[in-house]
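Of the protein chains in this complex, one is absent; all others appear in place.
As written, the chain order gives the labels A and B, with residue 1 at the start of each chain.
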Amino acid sequence: MANGSLANEVSYLEYEGKHKGIMGWLLSVDHKRIGLMYLMGIMIFFFVAMTLGVLMRLEMLTPGETIMKPSTYNSVFTLHGVIMVFLFIIPAIPAVFGNFMLPIQIGAKDVAFPRLNLFSWYLYMAGAILAIVSLFVGGGAADTGWTFYVPYSIRSAQNVTMTTMAAFVLGFSSIVTGLNFVVTIHRLRAPGMTWFRMPLFVWGLYATSWIQVLATPVIGITLALIMLERFMGIGVFDPALGGDPILYQHLFWIYSHPAVYIMILPAMGVVSEILPTFARKDIFGYKQIAISSLGIALIGYLVWGHHMFVSGMSDTSRIVFSLLTFLVAIPTGVKIFNWVATLYKGSIKFSAPLYYVLGFIFIFSIGGLTGLVLGALATDIHVTDTYFVVAHFHYVMFGGMGIMFFATMHYWFPKVFGKMYNEKLAVIACTVIIIGFNLLYFPFFIMGYMGMPRRYYDYLPQFQGWHILSTVGSWILVSGIVFMFGNLLYALLRGPKASMNPWGGTTLEWKVPSPPPLENFDEIPIVTGGPYVHDKSTYIMHPSKEGINANGAVKTVNQEAAL
Amino acid sequence: MTEHSEVLNQGETHAAHVHRDDEGSKMAMWLFLFTELLLFGGLFLLYGAYRFEYADGFKVAAAEMNSFIGAVNTIILLTSSLSVALSIAAMQRNQKKLALAMLWFTILCGIGFLINKYFEWSHEIHNGVYPGGPGLENMSNGEVLYFGLYYVMTGLHGLHVIIGLIFISFIMVFIARDKITSTNFQKLENAGLYWHLVDVIWIFLFPLFYLLH
Partner (left out) sequence: MSEQTQTAELTTGQAHASGHGDEHAAGHGHMVSYGTYFIVWLGLVALTAITVTIAGIHLGSLTLIAAMLIAAVKTTLVGYHFMHIKYDNVIIKVFILVCLVIFLTFWILTFSDLSFR
């Protein structure tokens, strides 16, 4: 660390340490570089999975075989799900922007375990490569759906083992990231950064990290058991040997339902960052939003059974899970109302990230409310395994997490790369994306309600009109996404330099240069107030230069907090 | 001590990087133990569910287990847990040789446990009692599930014993090279935590698989 002060004269992008060139990235333990390496991986897999999705929509353009055989369709929707869920949605915001922003937002120079952080990236890549390789080796890509339900996943002649292995490794990567974040948030907050002065994105990450630590191992053992079933026939899930397939579903959803909140909580955290910045106003109900993140994480553990209402579970259990499911609406509602209240009487500056957030609130509300239709026992039975379910989770997953990932990229783009993108084009792309999204997925609700089953490569002629509408929507959505990335890519190469704080943000990442220097801060700052105060600075960025004795300041800050 | 003085020498600016955070390290270890607990937790849940469903089959199957070997292995692991704890206490008192001796003893206990396990497994496999084996053909569903879970759970536990032994061997190298000292022994403490967890899991596996009459 002798070169620490030298390192802070150049940005993390330009800094050259022990290793040069590509190795300077692959061996870097800097949280910012690791974040960008995740971004690279995640973008690639997002495009792979998106292409698979477009192919599925093409297949559905006409009844019967359009471009692929039914068995290919099975593999395509499985891989679309596996890649989107495990390689994009779960890691995208925490692993990319969590890694990048978490240490800066709490005033630390890095995460608690930088080497472990790099290790988790390698695990991610190993899992990703396994998932991609499983497409081409063995008896063909897995065709079980991303849920790997038994007994089919035990019997399928396709290459299920390798795909589950990939998910297993990715789960391990996710655990390591979560563990690192929990310790970082507990141990590395800057002096004066009390729990209720942390940015809400950090709260979202904290809740997420706990789910990663306390739920992912369950899917690990479940998938390991699938592999053992396939190799050795131990019988724990195989009905032929007395095993209970419903228990598999329990174990799978014990993880995978909380995982839904791994996906959405960081996205909700970013909403709470973007709104106060562009409304020029302190967030409304800071504590409620912070606590509701933990509330969602906690209730998330109690509701997994709502994925299994028609599986043959006991009636008692179905009623209990249905009731608990409705509870999730409470903390989610708290967030939505607080966000809207933040906008009320704010000096709103319309900008691309804010457009995405508004789109998010609209789309996510539809997704959330249709979730209640699925959570209610009677209506769920009518729409189970139809396009209604597919529409619901695309509205909350893609419309929630995906749209917010785009928002996040626009919001932190100037900070991460030090370049500015074309605002007008970004807003146009956003509009196209939101129109395309609704055109693509809204017909799913209608088709699902009419009885169109999911995961079929064929359909009755009466659905064709809706399917055509939806496929056209997929073209619009994809062109919007490509346009958006084109705009960002152009900005990356040719864009004008971004200033330190282009949006007037109030959290710590806007107090350091764009792009940030290697060690983020010359000196660990001292925090004297909340994260979204617009009229005065709540950070002392150079305590020693301003003649403030760090120890003394800590004491006064603590005394203030105590009072 | 050396790391502390480094912090002092280099001043405040780089403290966050160089700073050794024992409490954070311990916290991370505990979080890791939680993931281990839940990994086994899924299996315990399966065990509970199937024991609930096939109480009689489980009893029949467990009658074949040798509870004496199970009890011996329990004592071995408990003793090894004691020796790890003693090793930490010795390290705190700066008794490096005693600490190392205790860890050697722990490793011997671990290997003893594995040898017992080996004989136990090979005896059963010899009798054809293994997943897909001929010994299971005439058994009821409950018995088949019992042995399926038996192999998975004790196998995974055995794997953890091996990982624990490797972990402890590394720690012994660190102690020998004075990387772990009487003021800087969180790594040893973490290895101890891991080893105790392995012990705790066995504390539950033992009555569940061996003491079902």
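Observations, loosely collected:
Here is the rule we use: a contact is a pair of C-beta atoms (placed from the backbone, for glycine too) under 8 Å apart; a residue touches a chain by one contact, two chains touch by 3 or more.
In this text, all values refer to a predicted model and were calculated from it rather than measured experimentally.
In the complete assembly, the contact with the undisplayed chain comes from B:79, out of B:79, B:116 or B:141.
Looking at A:43, A:116, A:133 or A:313, the residue that reaches the missing chain in the full complex is A:313. For chain B, the residues in touch with the chain missing from this view are 1, 4, 7-8, 11-12, 15-16, 19-23, 26-27, 30-31, 34, 37-38, 41, 45, 48-49, 52-53, 67, 71, 74-75, 78-79, 81-82, 84-86, 89, 92-94, 182-183, 185-186, 189, 192-193, 196, 199-200, 203-204, 206-208, 211-213.
By the touch criterion stated above, the residues of chain A touching the omitted chain are 186-188, 190-192, 210, 214, 218, 246-247, 250, 254, 301-302, 304-305, 313-317, 320-321, 524, 550-551, 554, 558.
Definition applied: only the chains that are shown with their structure count from here on.
A straight line joining the Cα centres of chain A and chain B is 34 Å long. Across the complex, chain A is touched by residues 10, 12-18, 21, 23-24, 27-28, 31-32, 34-43, 45-46, 49-50, 53-54, 131-132, 140-142, 144-145, 148-149, 151-152 of chain B. Residue ranges on chain A touching chain B, taken from their complex, read 1-2, 4-5, 108-110, 112-113, 175, 179-180, 182-183, 186-188, 213-218, 220-222, 225, 228, 232-236, 241-244, 247, 250-251, 254, 519, 522-524, 544, 550.
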